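Omission of a single protein chain aside, the complex is shown with its protein chains in their original locations.
Chain lettering (A and B) follows the sequence in which the chains are written, and residue indices restart at 1 in each chain.
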Amino acid sequence: MRELFPLTVSLITPLLDGVARKIRARIQDRIGPPVLQTWYDLLSLLEMESIRPVESATFRIAPYLAFGSALTMLFLIPWGEETPLRTPANVIAFLYFFTLFSASVVMGGLSVRSSYTASGASREISLSMVFKPAFAVVIAVLALKTGSLDIASIARSVDFSPSVVGAYILLIYLTYVEAGFIPYDIAEAETEILGGVLSEYSGRALAVFLWAFQVKRFAMLWLLSAMLVLPFASGIGALILQSLAVLTIFVLMVVYESMNARYRVDQALRKGAKALAAGSILLVLAFAGW
Amino acid sequence: MLSAYLFLLAVMVGLVKRNGKVVSAISAIASAAVLLEATGSIPQLSLQADELSRFFLLLLGTAGVAVSIYSYSYMRPKHLVTAAYPLFLLSMELILLSRDFLQFIAFWELMTLTSYVLIVANYTESATKRASLIYLVTMQALNTAPLLLALGYTYALFNTLSFETLKGNIPPAWVLWLFLVGFMTKAGIFPLHFWLPEAHPVAPSNVSALLSGVMLKMAVYGMLRVASIFPNTSTLATPIIILSMATIAIGALLMLVQRDLKRMIAYSSVDNLGYIFLAFGAYLALHGTLKTVALAALLLHSFNHMLFKNLLFMVSGNVLHATGRKDLGLRGLGRNMPFTFALSIIGILAVSGVPPLNGFVSKWLIYQATFLSRSPVLIAGGVIALFGSAVTLAAYLKMYRIFTGEPEGEVHEVEAPMLVGEGMLALLCVLLGVFPWLGIKLTGTDIGFEIDMPLLTIVLALFSGMLFIALPPRGRRDAVWTNGERVEDFDILPEHMYYPLNHISEGLSKVGSSAGKVLTRVGGAVTSVEVDYIDEALFLPPARLLRGMIALLRECPLGVMIVVLLLIASALIWGWLG
Partner (left out) sequence: MIELVLMAIIMVYAAAFFLLENLERAALSLVWSSLLLQAALYPHVSHNPCAILWGGNLGLRVDSTAVLTALVLTALGAIFLTYALESGRRDSYLPWAAVLLGSELVVVYSPSLLQMLIFLELVALSCWRLAGPEKKAGTKALATLSLGIAIGVCGVLTKNAPGDTRFLCIAFTSLVIGAQFPLYSWFMDAAATFPASAFIGTGTTVMGPYLLMRSLSALNPSERAFAPVAVAVAVTLVLTGLAYLGQREGRKLLMYAVIANTSTVYVALLVILLGGQGNEIARHLVIISTPVVGLAFLTTDAIKRCHGTTDIDRVRGLRETPPLAYSWAISVFGLAGLPPFGKSHLLIEAASLYSNPLGTLLALLLLANSVAFLYSGIRSINLMVFSDGREEPLKRTVGVPLALLATLSFGLAVALNYLMGVP
């Protein structure tokens, strides 16, 4: 049963993207495409043939591996009471499957000699070098406070001391960043470097990649919702609340997104450095017992 | 001890025949014998070693087999290299088999000397000369010397150097510090890491592999041995943790700005030894289950680092062998070197700690040992470690890039033995990643929980695979899309890949090089001191007087002789009488 959640959700994620497009259109005073538009896009891309700029196995496998790792991330987060895959320290595993996702995206992009994919890849990795440690700081604060690296048990045993509240705020920010919302969609940056890492992908391969990105975005949001909901709810109610939380967060983030324009990579990195600094202060607070 | 005799045979052959192939073959067999003896699969050949030595013998044996097979095609007989290679392996085996510190230090020095001989293999290059000078002098000053002093004082205190009888004794703290400094230097821990990125890249790649993969682990073994003997080692925990944090950060950041492939891999060794020492610090600082986890992490990461670092250094050897270059500006090697490409992808992912490869498992354990410790320094260490891990991937993507794109020149895949040696390690990287209990069983620790890697891997493989089968890639070949510009003209150079972050690393390396410059200047001032006949200067007046007298006597040298001889004769007579 619990194994089915991630699978079903992966089918829903394009729908969420459709919702986002609708909201964005409304804010920008447009009618916007139908909610199912992302699905239509994906389906039509799946039918198209892809163009390979290079004879490379990594180029071909990368989208599938990215999809697999995004889905595995979903398996590591609690769904209500249950976590589909129980492993110790699953927040670390989650983080590293995220790394696998990034690695496959970047290695797929870098397997072509193109300045667009290369700049997309280096941006993606530059961002991860700043935001991963920020994420690590959040984990550190929570682990220090709860003595656990398991998402569910962290969420269940948090006390809302100043440092934990700060860590939550930082987590929300990081989720927003890692989910790739504007102004942090720097690695893809359709309007600037034509999709960045993805610019050489087309047709079916592109569809798989886009889908994987949506699943990853959902995984980040779902992690946040689990962290927000599980301290207060349990049982089947937790799952329902989590779903509602995801929807709310998603909508809020989309609204915020549509009011922004993309950062340059160095601006984003500076923000990341600030987040890291804030996180370090939180860590010191947590050490001090607050 | 069969393996030791086999190694000796290889040394003899290396001295007499200087045939790299024969030496490598015998070394491979001898290393396999080490494995057999360490696992005790043949009772008659089983070695007298405790669990700790046994584990590191397995590490040595595995590396020895893989690297020796690789060397079969790679090793070029140059001066004493063919004899030093098996002797190097033998010295490390004997270090592990030593049951007292006297033997330990003797073989330790032998290891240092043989590694020097191996490092100077390409002695005509000025980089090699410089590196070898730095290496041996650093080792003598900061590795051998502190260890000798520590051991001398230990012997003076307890009148024994045997591991067995020393156990439980409590030496003063500064002796432990001497041990720490000695082993830290060998392991390349900040601030004593400076020799490592000089010495490792200049050696032939099979030797670099052994240096990084195995020799650095001897320092880890030494520290563990000291920790297992002296109960008060835990006082060193905090300094070790702090230094290893600095090591991780510096290794990782400097890795990012290297332009030389092997130098980058060498900095990655600094980084990874930081992880190992972080786990060691956790092992010293913690109690209970987490202590066991830290020990498992430490041992497993040592083993894993050996696997992927040997693999990566050997892959860099493939590149060097095929192209004669080792800079990161190479492009398009993957087309003609598909196996090397595949092997390097495994190495890159493993060193970056990406699941489901082995690097992930041991890093996972390290994070558990640090994040769950509730100790501020250790948790900060965990954060730094995660940062280091992200940077590692970033740096190694440059290595990935040398294989992608269109080939620039004619290159050929390397010979089969080289690929077989690398393939063995790559296979182990995957195996120990997917089945972590294999590795944890190897370390002989009981961490008390299961790591569900097989299941995670199945999930990952299942979904990637299912999608791959359901929607297989299809399409046609076409050129890279551009706006009309030539691809090569707008290629992002490896050194510009992370330009917004480069200044941090460059600042760091500037600090490092200016520290080096200051040292060189001090060294220059010292070496310019002219010290000659101080005694002549001191005793100038009496010496002048003497010289004057002798000048007088010199008029008749025969007379002087007669006088002296007479004196001797009279003294003899006096002695006879008295």
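Operating definition for what follows: contacts are C-beta pairs under 8 Å (C-beta built on N, C-alpha and C of every residue); 3 or more make two chains touch, one makes a residue touch a chain.
All values reported here derive from a predicted model rather than from experimental measurement.
The undisplayed chain touches these shown chains across the complete complex, B. Among the residues B:16, B:416, B:519 or B:568, only B:568 touches the chain that is left out of the figure.
Considering the whole complex, the residue from B:19, B:39, B:103 or B:169 that touches the absent chain is B:103. Residues of chain B in contact with the chain left out of this view: 79, 94, 101-103, 105-106, 109-110, 112-113, 120, 123-124, 128-130, 132-133, 136-137, 140-141, 144-145, 148-149, 151-153, 155-156, 159, 161, 526-536, 538-539, 546-547, 550, 554, 557, 561, 564-565, 567-568, 571-572, 575-578.
Assume only the chains that are shown with their structure count from here on.
Between chain A and chain B, the centres computed from C-alpha atoms are 38 Å apart. Of all the residues in chain B, the ones that touch chain A in their complex are 331-332, 334-335, 345, 349, 352-355, 360, 363-364, 367-368, 371-372, 374, 376, 379-380, 382-384, 386-387, 389-391, 393-394, 397, 400-401, 404-406, 449-452, 455-456, 459-465, 467-468, 471, 473-482, 487-488, 490-492, 496-498, 500-501. By the touch criterion stated above, chain A contacts chain B in their complex at residues 46, 49-56, 58, 60-61, 63-65, 67-69, 71-72, 75, 85-89, 92-93, 95-97, 99-100, 102-103, 106-107, 110-116, 118-119, 121-122, 125-126, 128-130, 132-133, 135-137, 139-140, 143-144, 147-149, 199-200, 202-205, 207-208, 265-266, 269, 283, 287.
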